[in-house]
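Working notes for the structure below.
All protein chains of the complex are present and in place, except for one that has been dropped.
As written, the chain order gives the labels A and B, with residue 1 at the start of each chain.
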Amino acid sequence: MESKKTNWLIHALFIFCSATAILPVLLVAAVSFSSESSINKYGYSFIPHEFSLFAYNYIFNDPHIIIRAYSVTIFVTIVGTLACLIITSALAYPLSRKTLPYRNFLTFFVVLTILFNGGLVPWYILFKTYLHFSDNIGALIVPGLMLNGFSVLIMRTFFINTIPPELIEAADMDGAGELRIFVQIVIPLSKPVYATIGLFATLAYWNDWYNSMLFQINPDNFSMQYVLQRILLNIQYLSQNTRSTNASSSLAALPAETSRMAMALIAAGPIILVYPFFQKYFIKGLTIGAVKG
Amino acid sequence: MDNIRSKAIVAVKDWGQWKAIIRHKALYMLMIPGILYLLINNYIPMFGIIIAFKNFNYTKGFLGSEWVYFNNFKYLFATGDAFIMTRNTLGYNAVFIIVNLFLSLAMALLLNEVRQNFAKRFYQTTLLLPFFLSMVVVAYLVYALLNPASGLVNMSILKPLGIEPVSWYLETKYWPYILVIANAWKGVGYGGVIYIAAITGIDTEYYEAATIDGAKKWQQIRYITMPLLTPVITIMTILSIGRIFYSDFGLFYQLPMQSGTLLPVVNVIDTYVYTSLTTLGDIGMSSAAGLYQSVVGFLLVLLSNLLVRKISPENALY
Partner (left out) sequence: MKRRYGTLLLAVVFIITSALSGCGSKAASESSSTPSVAAVSTAAAAATTAAGIDPKTLKPEHLVFVFMGTIPKNLEAVNAEASKYLTEKINATIEIRPIEWGSYTNKTNLMFASREKFDLMFTASWMQEASQAAKEQILPIDDLLKDYAPDYLATIPLDVREAGFINGKAYGLTGNKEWAADKGLVFSKEIADKYGISSETIKTMSDLTPYLEKIKVGEPGMVPLQARSADSPMVGQMSNNAYDVLGDGPGAISRAAADTKVVNMFEQADFMAAAKLAREWFTKGYFNKDAASVTDMTYLAVKAGKAAGYNQSGKPGLAFQEGRQAGKEMIYIPLDKPYMTTGDAASAILAVPTTASDPARSVMFANLLHKDKYLVNLINWGIEGKDYVKESDNVIKYPDGMTAANSTYNLNMNWLMGNQLLDYTWKTDDPKLYELYKPFNDSAERSKALGFTFDTTSVKNEVAAYNNVVLQYTGAIYTGSLDPEVVIPKFVKALKDAGMDKVIAEKQKQLDAFVAAKAK
C-alpha cells in the first residue's frame, strides 16, 4: 500500500531524532576520554583529538567521593522505593474497595494534596525544624518523595479495574483476613502496577538532588546527583573533598573540563545502561496509569 | 412518636455504619501510614501559609512574628518580579504544552507506521533515554554544547563557519529557545510512549474495515486514529494546563548554571521562591510567592477539572 519512499523518509526522520537524543551523551563521553590540553586547544568534539584516560585516572585515584555518593544514592533508592511501594499500595488498596465506609471522603483527602500545597517554606521548616530531618540519610528518603497522590490514584484505579470484587468476597467467605487477602491475592495480581510505581519511585530517588540541596550540610550525605551539581559549578569540589593520601596524581593540575564530563558519565552511566531493560515495564505501566488515571 | 422513630432509625443506621467500620478495621489500619504521611507532608504545611502574612522574625519564630497582612504581597507585586516570573512561568509552560503535544503526537503516529519491529523498538528506546536522565546531567549536556570557551557549538560548528563565538550564558535572547528545545528533548519520548500506548489500544478491526473500503493511510489517521485519540489528548492537555502555574524547577534552576544575566528570561515562580529563601534569606517574600502560586494554581486546577468533567466525566480528577 505504502510507497517505499515514505517508509524510508520515516526511517530517516527517526534516525535523525534518535541521534539527537543520544549524541549529547556521546559528546560528553568523547570529551571525558580526551586529553585536557587538546580540549583547551580544539574545544569539544565528538571524536577525541587526543585520546586520554587521565580524567578517569584522576578521579579513580581517589574514588572516595564516588563511592560515598553512590552508597548514599543506592541506599536511599532501595529503601525509599520499598517504603514508597508499601505505603502507597496500603493506602490505595482500601480506597479501591467499594464497601469501605468514608471511601469517597478519604479519596478526596488524597486528591486535595494534588490540588493544593502550602509551598516550600512551611514544608521545609516542618521537616527540618520540627521533625529533625537534617543532615541524616532519612532527609533524603522521607520529605516529599515517599508518597504522592498521583501514585495512589493510579494504583487505586488499577485495583478497581483488575481485582474482581467477587474474588475478595470469595476469599472473605473462606475466612481469610483482610491482610491475607491483600498480601496473598491482590499483590500477586497487581505486579504490573507495582513495577510501574516502583520504577517512578526509583527514578525519583536516583535522580534526586533537591533534598540534598535543602537538607544536607555534611558532604558525606550528599546524593550522587547533588555532588555532580556541585562539581558543575565548582570543579574544585572534586579535589577538595578527597580523602586520599596518595600524592602521585593529585599533584598534577586538576583536568577541569575532562574530569567534569567524566563525572557526568560516571553519574549517569548506571541508568543509561539499565533503562533499556526495564523500560518495558515502564511502558506497560504507563498504559495503565497515565491513560486511565 | 415520629421523632422517636426517626431517631431510632438514625441510631440503627449509625450502628450499621459502625459495624461496617469495625468490619473494615484492618483496611483502615493499612491506610494509617499513608494518611499520616499526607497529613505531615501536605496538610500541616498548608497551615504554614500564615507566614506569608507575617513579618517573619527569626527570634520570635513561627507563631510569634507580627502580622503584616498583605505587605509581603504588596512588595512582591511592587518590584515587578511578580510580573516577570508569572509571565515566564505561563509563557514557557504554554509553549512547552503545545510543542511537546505536537512532537509527541507526531512521534507516536509515525512510529506506529514503522513495520520493522526491531527498528521500532530501537527508536522508542533511544527517544526515551533523555527522560531517564536527571536535570543535573542535562545541565552538563547543555554545558558541553554551549560552554563559551570550548563548547561544541562555538568551537566545532560556529568557528569552522567563520561565525563569531557566542557567549551563550550571557545572551538572554537565545534562552527561550534553548529551554524549549531542552524541555522537548527530555519530555517528548515520554509523551510519545503514552500516545503509542493509546494507539495500540485502538481496535484493529477499524483499520481492517477501512482498508477493505480502500481508505488511504493518512485517511485512516485522519478519520480513525485522531478521533479516537482525542479524549486522551484532551485529558493530557487539560491536566498540564492545570499545572501551568508550576514549572520544572530543575530545568530552570540547573540549566542556566546560575548566570545572573539570564535571570529575566529564566526566573519562574518556583526558582524565585527558592532563591529568595536561600540567597536573600527573605522568608516573607518567599512564602508570599509560594502562596500566590498555590492559590492561583489551585484555581487553575479547579477550572481545568471543570472542563474535564464537561468533556469526559470519567477522567475527572474528582
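One rule holds for everything that comes next: contacts are C-beta pairs under 8 Å (C-beta built on N, C-alpha and C of every residue); 3 or more make two chains touch, one makes a residue touch a chain.
Note that this is a predicted model, so its numbers are computed, not measured.
A.B. asks: Just to verify: which one of B:N112, B:Q220 or B:T261 makes contact with the chain not shown?
C.D. replies: Of the listed residues, the one touching the omitted chain is B:T261.
A.B. asks: Which is it among B:I98, B:L170 or B:A209 that touches the chain not included here?
C.D. replies: B:L170
A.B. asks: Using the definition of touch stated at the top, determine which of A:I66, A:I86, A:V111 or A:A256 touches the missing chain.
C.D. replies: In the complete complex, the chain left out is touched by residue A:A256.
A.B. asks: For the chain that's not shown, point to the residue among A:I59, A:L95, A:V121 or A:I181 touching it.
C.D. replies: Answering carefully, the residue with contact to the hidden chain is A:V121.
A.B. asks: List the chain B residues touching the unshown chain?
C.D. replies: 17, 39, 43-44, 47, 57-64, 75, 78-81, 147-149, 154, 165, 167-170, 257-261, 263-264, 277-283, 285
A.B. asks: On chain A, what residues meet the omitted chain?
C.D. replies: For chain A, the residues touching the absent chain are 36-37, 40-41, 102, 105, 109, 121, 124-126, 128-130, 134, 213-214, 217-219, 230, 233-237, 240-247, 250-251, 253-256.
Convention: only the chains that are shown with their structure count from here on.
A.B. asks: Would you mind pulling out the distance in Å between where the CA atoms of chain A average out and where those of chain B do?
C.D. replies: Comparing mean C-alpha positions, chain B is 17 Å from chain A.
A.B. asks: Considering only the defined contacts, which chain A positions touch chain B in the complex?
C.D. replies: Chain A reaches chain B through residues 1-2, 7, 10-11, 13-14, 17-18, 20-22, 24-25, 27-28, 31, 39-40, 42-46, 86-88, 90-95, 97, 99-102, 106-126, 131, 143-144, 146-147, 149, 152-153, 177-179, 182, 203, 206-210, 225-226, 228-229, 232-233, 257, 260-261, 264, 267-268, 271-272, 275-276, 279, 282-283, 286-287, 290-291.
A.B. asks: Hey, which residues of chain B end up touching chain A in the complex?
C.D. replies: 17, 20-21, 24, 26-28, 30-31, 33-35, 37-38, 40-49, 51-52, 62, 107, 110-111, 113-115, 119, 122-130, 132-137, 139-145, 147, 149-152, 154-156, 159, 185, 189, 193-194, 196-198, 200-201, 211, 216-217, 232, 236, 249-250, 254, 257-258, 273-274, 277, 283, 286-287, 290-291, 293-294, 297-298, 301-302, 317-318
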